[in-house]
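Here is the structure we will look at, set down as structure tokens.
A single protein chain has been omitted; all remaining protein chains appear in their positions.
Order of writing sets the chain letters: A, B and C. Residues in each chain are counted from 1.
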Amino acid sequence: MTEIAATDTLPKPKRDIAPVLLPIALALVMIPLIGSVSSWATLTVASLAMGMMIFIMASGLTLVFGLMDVLNFGHGAFIAVGAYIATLVLLPLASFAQADSLLTNLVVLVPAALLAMAVTAALGLVVERVLVLPVYGQHLKQILMTTGGLIVAEQTLYALFGPQIIPMPLPASLRGSFIIGDIAIAKYRLLAMLVGLVIFVAIELVLNRTKIGLLIRAGVENREMVESLGYRIRRLFLGVFMTGSALAGLGGVMWGLYREQVHASIGDELTVLVFIVVIIGGLGSITGCFIGAILVAMVANYGGFLVPKLALVSNILLMVSVLMWRPRGLYAVTSR
Amino acid sequence: MMILSGDPPRSRVLSALLVIIMLALLATPFIFPGAKAMNVAAKICIFAALVASYDLLLGYTGSVSFAHTMFYGIGSYAIAIALYALGPNWAAVAAGVAAGLPLALLLALAIGLFSLRVEAIFFAMITLAVASAFLVLASQLSWLTGGEDGRSFQLPELLRPGTVFVPKDWFGIAINGRILTYYIVFAASALMILALLRVVNSPFGRVLQAIRENRFRAEALGYRTVFHLTYANCIAAVIAALAGMLNALWLRYAGPDTSLSFSIMLDILLMVVIGGMGTIYGAIIGAAIFLLAENYLQALMGAASAAAAEAGVPLLPGLLHPDRWLLWLGLLFIASVYFFPTGVVGRLRNKPRPASGR
Amino acid sequence: MATNSYWGCHMALTLETRDLTIRFGGHVAVNGVSCSFRPGELTAIVGPNGAGKTTYFNLISGQLRATSGSILFDGTDITGHSAPLRTRAGLGRAFQLTNLFPNLSVEENVRLAVQAERGVHYDLLRPWMARRDLIARADAILDQVALGNRRQVAATALSHGDQRKLEVALMMALEPKVFMFDEPTAGMSIDEVPVVLDLIAKLKQDTSKIILLVEHKMDVVRSLADRIIVLHNGRLVADGKPAEVIASPIVQEAYLGITPGRSAA
Partner (left out) sequence: MSALLTLSGVHTYVGRYHILQGVAFDIPEGQTTMLLGRNGAGKTTTLRTIMGLWQARSGTITLAGARIEQLATPDIARAGVGYVPESMAVFSDLTVKENLILAASNGPLDDAQLAWIFGFFPALKKFWLSRAGSLSGGQKQMLSIARAIVEPRKLLLIDEPTKGLAPAIVMALIECLKEIKRRGATILLVEQNFHAARELGDQVLVMDNGTIVHRGEMAALAADVPLQEHLLGLSLEAHQ
């Protein structure tokens, strides 16, 4: 393969890094406001962990919109389904989960997560075929159909699992915190950060280093041309939709463990959060989604600490101020 | 014709249905005595108006808003809080109206103007986010709103059941404050629906349809569409708030579950889609079908569920349980968006005119 | 030509672009076009595909904003005005791709334009049927464009030719001072063309109006235009009477890429 040195290139477009600096600046500004470094560190870690979980849930939604211009208002259903499915494994095998060995814990945790992802991916397949396929290109009907899907999914969960809150205790080895100096970092938050980061890096690698990723990026820009080059974009899209659903399911499992309980309405709650994140990030942008998730989590955590009253509307304020700055979100996808 | 603003039902079956519903609602206190029937009838009136105001947005401008219950809730809470705080008198009612309507108007204006700055496709998501924040706010500010418990209050003397105008022995039914309240609800709802019918059939309403059909061209004709859309948003919000006020007066209570919750938003969506988007009449049909079904079919579901449980059929009892009512509605909703996007009214109107009508 | 008497008149309507330029990225779609248009004169704008004709139209009617240069209309600089504002000032525009309200009826389409012209924007307390004045005006226009018998038909159900007529009707309803036609006969079958040409010819009789026409078909241009301007690669390369412009060697050579008589050799 001949590699040609890119010395003689056209002026490269400047990388737009202002949005990346935003959460960093926000974190730094908070140090004096919060006063105590240890509280600040705990809050920052909590923000990052929460942000990663939200990112995992939101990434699929934003990709699906970017690639196929489909607004999925039922995305929250995958989150709830994922969490419930995990309890099917975690609760019967509670003795494994509560054993004091990390290995034994993982023996139940990993299959639980994998099962949740498999089920939500399969559900994604059905949703795409039944609800989304007939209404391509019609935003209004997409919103209505997928909202209907959300109701049905939520109600089915009630019917199958009952309306009560199901406890979802953290495995024993993930409880507690690491203490560094006077800073306590919860183990589970570290895990959440790690998983989120791995997924972010994985998505970025797939998008930027593989042919599938190349196809997705090209498809976001011009679907017809991708087809004209001989690629079946419908299949690619179905793949992305299922992956997005599976990630939402994984996010649901992680959120359930984070809250240590599951309820069918977590779909509703998180739908709103996820929407705010993808709007802030710019519909269709993974990087924007990542930053948006961290910002939302930071505002929730710092805001909840500093002015608990304001925490109620903090997400709205965040969304409004970001959109006032950039009406199409942090990283607007240019083709639409 | 003038009262219907030149937009008659245009279908014999539809006209008949509407007349039947109107007459039934008008006569409910006399022909279906009992608190339950009156409650259902009052709710149909209120929701018909509420859904019609939502139709102004969804059907006539083509924008999906999830914040409609927020305005409904503002109306409900304004009345409830005012009567709770100022006591059961007409001044309190007036105060509630004077506080609630401007608040709804301002919020609608703010949302409208803000969403103009951003991408049109964000509108549905932004309204969802704002509405959910408002819901949280309402349940958290419990010193004002009573939190999850909501606010119960006393009605002014005139509207109380104890106030009897015509004693029982005249018609067999006592004409009391409760019945007066019912007719206030009925008349106010009818007025609101007629007003909305006027709005959508006015020159302004035509512009809204034009924007829905082809926004670019509407602007090329010289319409500043952003103002029209914001205006429509404000009208819908004010009507929704008024419907909320009626709701509070009827229930003597305002709380998150009766006026703000997301499930009411879903009910509104279902009613407007089932009835028929972009018709206003669809709101009446949708509200009547939905609420009758909700109140009377649920009992049927309960019986079926019990029977299935007795027969030992697995899963079915859970699925047929009255609490799973929304599950079936959700399925119905998907099916109607897919198969009957024009709803009942659209279907009836599209049908060839009956032979006798030619 | 009935136009000469107007040239000396200082009170007459004016439309002028000065150094009008728009860039899309690195591409200069319209490049420093200065031109003024006079009432009572139909100016045809011609040029090859991609020459910038429609872009030039969009700049004048406000669908696009100029990168630099200015547009003067009736003594006012309208460069910064939005499209609705320009429409209200009297710039009427018919679109190249038919651009109607597809699910509204023919009469509703025209009434919307009449209503816009009369400035009836927020009248929401009177029903449509009470506005006899608007309805009568719309009916009159429909009769003028020979669509009177199709009032109740949804715009989307019309034939292509009828849709173009409706498009012209919308513009007439706006009673503009400037009529801008963007390929009014594009995609029409042969028998539909004369109706639209007649309509434009009728409009021409009112010598207080400015009429601009983007057109490919030379027979149309020849039969209607009093003046031709030629755009090429975004620049104005020729301006004059039809016969002169078509014959001019600059246009033949530089713009057509064909030297007269040589192609046969």
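Convention: a residue touches a chain if its C-beta (ideal position, glycine included) is under 8 Å from a C-beta of that chain, and two chains touch if they have at least 3 such contacts.
Bear in mind the structure is a predicted one, so any value in this text is a computation, not a measurement.
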| item | value |
| --- | --- |
| Touching partners, among the displayed chains, of the absent chain | A, C |
| Contacting the left-out chain in the complete assembly, out of C:Arg18, C:Arg118, C:Arg151 or C:His216 | C:His216 |
| Which residue of C:Leu15, C:Val46, C:Leu59 or C:Leu91 touches the chain not shown here | C:Val46 |
| Given A:Val37, A:Ile165, A:Leu229 or A:Val307, the one touching the chain that is not displayed | A:Leu229 |
| Residues belonging to chain A that touch the chain removed from view | 1-2, 4, 6, 8-13, 211, 214-215, 217-218, 220-222, 224-233, 334 |
| For chain C, residues in touch with the removed chain | 25-27, 46-51, 156-157, 160, 183, 186-187, 189-190, 216-219, 221, 233, 246, 256-258, 260-261, 263-264 |
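Heads up, the rule we're going with is that only the chains that are shown with their structure count from here on.
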| item | value |
| --- | --- |
| Chain nearest the global centroid, as defined over all protein CA atoms shown | B |
| Whole-Å separation of chain centres (CA-atom averages), chain A against chain B | 35 |
| Distance between the centres, which are taken as Cα means, of chain C and chain A, whole angstrom | 50 |
| Complex contacts: residues of chain B adjacent to chain C | 1-2, 5-7, 198-199, 201-207, 209-210, 213-214, 216-224, 227-228, 231, 235 |
| Of chain C, residues touching chain B in the complex | 61, 63, 82-85, 87-88, 93, 95, 99-104, 108, 111-113, 115-117, 120-131, 134, 170, 174 |
| Chain A residues touching chain B - in the complex, by the definition given at the top | 71, 73, 131, 134, 139-141, 143-145, 147-152, 154-156, 158-160, 163, 268, 271-272, 275-276, 278-279, 283, 312-313, 315-316, 319-320, 323-324, 327-328 |
